[in-house]
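For this depiction, one protein chain was excluded, whereas all remaining protein chains were kept in their positions.
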């Protein structure tokens, strides 16, 4: 870094140029990869047109990590792959090896650190998730704790390819859905069940009335006056507990220890492979918060996964399997109860109905 | 009929009991049919579990018929099938024969009357249609004339099985759609393109203000006063020329010789065979009225049919063919222009978009 | 015989191979002066490119609010014969079965009391007699009644029910469409003849998923035949089909749930996954047949586009045991219908069809109102938006 830059305050320099961190084999074969092969759930090889090979070893990460964790990874990268590593879009770590022989020793070192190589191919991928009680103010549940509990239970599906296809699980701690909850094979969603409580005093100082009103998906917020002061009123008959108003207006807290919890969704998908992307659909409207290990959530996810593993044909994503067997059978197999909450009643509700005589009997 | 009944005014007797008009072979084998075979486009046989056979000869009808036409049919029925005949749900005539040997002579007599045996199997079925200028006050076009013009052109497809599957064409002279226009393989729809004109005087006498306002799909009708009298005002910016207000309120005529005409729709289907029922979709937003023979409408239908015949696989209904090749290709093949009118902008518009990267290039 | 009105435009429509409606109007006009005027007026519409009928106007018979559509010309002086040109709806026979004797009489009355023109049939299914004057209506009505025929529906009432020909001739029929259509029409004569509903209500009955009476797109309450048990397979006939048809491509690959396949030479069907779509049976009627436990699915809410857009029938009752209930005089079904009509009466607004009401209040509210439970068969898929309106009783789940 030149001297003058050092003394000048740096701004708007943008992200670091990626070229600086590409391993030589990538630089050489950039855009010239020919094919790949999955070696096992923890490793794969990409073969370039030149014949060069790049071995990847993938390792599960909790995403929320310490500096020490980073240094552990760096040490392994230095030892086995000239320091080159990357993260995946689902927060896994990938070591980028040129030498196949390093795969096994690397894996052993990974195991020694209490980490798991895996996550490649037809596995349960790392759970994309959010902040939860560790950092966010709107969460209806913790994020990392639920994820850890579920992944402990599904560990075998991360380290071994045992499933008909990839299974993407996502977690979000509120309806803002900072995770990919709206379109995952299985999704876990923090869910409030009570209207926000209005703090009249703070409201005046902290909130903009029009934007708070506009934030409500069900038009449940109306201007009001109390003791001559301008305030808001909530129509509890129509409020759907989404927390959108709280996001805009801190004076309307919605979290409630007694009634918050989680809902379970399935059958979302983002890839365009075969079928178009599609949203996750509700299967369990509510499971109360049960920290530290949320056993019912874990059980629900396991039930879905078991049914899927048992019933799906090779190559079928969760939604493809369910659509083939039909939702009635999905509910029958899993034992989940179909309720009025499963019938959409929002804006486009009518487009979700069965307009045909097609039905399993 | 007993004497007392004759003298009493008869009411609420309901329809005639169908048993009285079933031919003996049907009475005997009612509910015990084993299978059928299509002999040609004009005839088929149904075989009962008992081995009995019933031959059906189907004949095209203009639906709007004279007493003489009815008597012509009756004469043939007497001659060949003990007087038994029926009409189909698409207004064809069916002679119900017990003796196979009568098929050919019957067909010859049919031809002599200038009628066509046909309409069975993979044909263009008789066009379901409505009243038009012959009897209705809302029509944007005639019905029977358009239908006659189109059927003249498609005659060969009625009398011979030349198509990949059944093709159902429907006609309706206005958006009330008394025909099956909303769900036909090909549909022709009378279409207005100007807002209704309000006749202030008649309005007060003839119309109920609230129900007229409620009739509008786009909320374009507002109460107004003129010269102190209550009346209505139309927002021409949002009016979609549907005529719903005119149906409720005779003081708002919408027909306009200069701008009325027809639109063409394709890809609807009612049966649940294979795919769910689905609506017809717009392909030509507008063709001006061109009586007596509407050549452009005839040409448009023919263009669609030719493209379908050329492109579809055996067994594919029009919509199944289009969905396989994609709408962009459909527009390319037919040469129809895709315009902003094809992009839905009504209530559920957003559900009709392509939410994926799937696209032919 | 000289023509009363010149019709050069309509004459063009006598050309061509398809049977001409103009010729039919002319044939009727030969016997009926008013129909000559009809021809004249239609010709004028062809010239002017616009309809010349006035909007509405009353027509009917005593004690009935329905069964006729009033129609008056804009030009009573020019076309005096159609000063009044009403149409009368005569309830068809179930399945549209007739014999020559009764048809001749039906036509005769149309000629005697009307303009000699008929629609066989109207889109709802009625026999329509065109060209009546109000002062002839009663006589025509009684003439038809003496023949054993009554008027059909019209206005805000139960419209004339109709059905496919079902068990009368079709091997696919899963229940007796003709009988239930007849029985219910008889049961609801009052609701058909005296309009007291918010708007029209239509029943249609199809014997199987092919839906040959297009019930799913044109009736508020559609009955579509189905079965509960397994498709009956005649393996020998399957083998015969295999010889002439690419069964894999045209039958198996098109099964919507992919629930059929070959095991060796035998066709196997995973029946619990079959959605009774009829496709395989249509393609191989000699080899495959619906099962034995037959009945109908009931779909609600189909209608034409106005005012909120076109609607198809929505699955409400996956399996209704028609035969069993018919033995009880349709007690179960009539209760359901009465619940629906009561709810509609209470919560519907004028000119709101049942499908629009369901959409407006929400399916769950509607279900509660008519006493049904939500089941997954009703939905294409469960909700995908997270805006769930939890209710209090659920709190301590």
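Every chain is named by a letter (A, B and C) in the order it is written, and numbering of its residues begins at 1.
Just so we're on the same page, a residue touches a chain if its C-beta (ideal position, glycine included) is under 8 Å from a C-beta of that chain, and two chains touch if they have at least 3 such contacts.
Source: prediction; values computed, not measured.
Trainee: Which of the visible chains would the unseen chain be in contact with across the whole complex?
Mentor: Result: the unshown chain touches A, B, C.
Trainee: Looking at B:62, B:217, B:253 or B:315, which makes contact with the chain not pictured?
Mentor: The one listed residue touching the chain not shown is B:217.
Trainee: Decide which residue listed in A:54, A:188, A:283 or A:325 touches the omitted chain of the complex.
Mentor: A:54
Trainee: So one chain is hidden, and I want to know which residue out of A:180, A:231, A:263 or A:354 touches that hidden chain in the complete assembly.
Mentor: A:180
Trainee: For review purposes, identify every residue of chain C that touches the missing chain, sorted by number.
Mentor: The list for chain C reads 253, 305, 309-310, 384-387.
Trainee: If the hidden chain were put back, which residues of chain B would touch it?
Mentor: These residues of chain B touch the chain that is not shown: 175, 177, 182, 189, 191, 193, 217-218, 238, 240-242, 259, 263, 265, 267-268, 279-283, 285-288, 324-331, 338-347, 349-350, 352-361.
Trainee: Please identify, in ascending order, the residues of chain A that touch the omitted chain?
Mentor: 1, 6, 9-18, 20-22, 26, 30-31, 33-36, 46, 54, 56, 60-71, 73-75, 77-78, 82-89, 91, 93, 96, 114-116, 128, 130, 132-139, 142, 144-145, 147-149, 151-152, 155, 158, 175-180, 182-183, 211, 214-217, 242, 244, 246-248, 250, 253, 255-257, 260, 268, 270-275, 277-279, 289, 291-293, 314-315, 346-348
What we mean here is this: only the chains that are shown with their structure count from here on.
Trainee: Among the chains, which has its CA centre at the largest distance from chain B's?
Mentor: Most remote chain from chain B, centroid-wise, comes out as A.
Trainee: I want to compare two interfaces, B-C and A-C. Which one has more contacting C-beta pairs?
Mentor: Answer by contact count: B-C.
Trainee: So, what's the distance in Å between the C-alpha centres of chain C and chain A?
Mentor: Roughly 49 Å, centre to centre.
Trainee: What whole-number Å value describes the gap between the mean CA coordinates of chain B and chain C?
Mentor: That pair's centroid distance is 12 Å.
Trainee: Mind pulling the chain C residues that touch 2 or more other chains?
Mentor: 209, 211, 216, 224, 256, 275-277, 312-313
Trainee: Using the touch definition from the top, which residues of chain A touch two or more other chains?
Mentor: In chain A, the residues touching two or more other chains are 350, 355-358.
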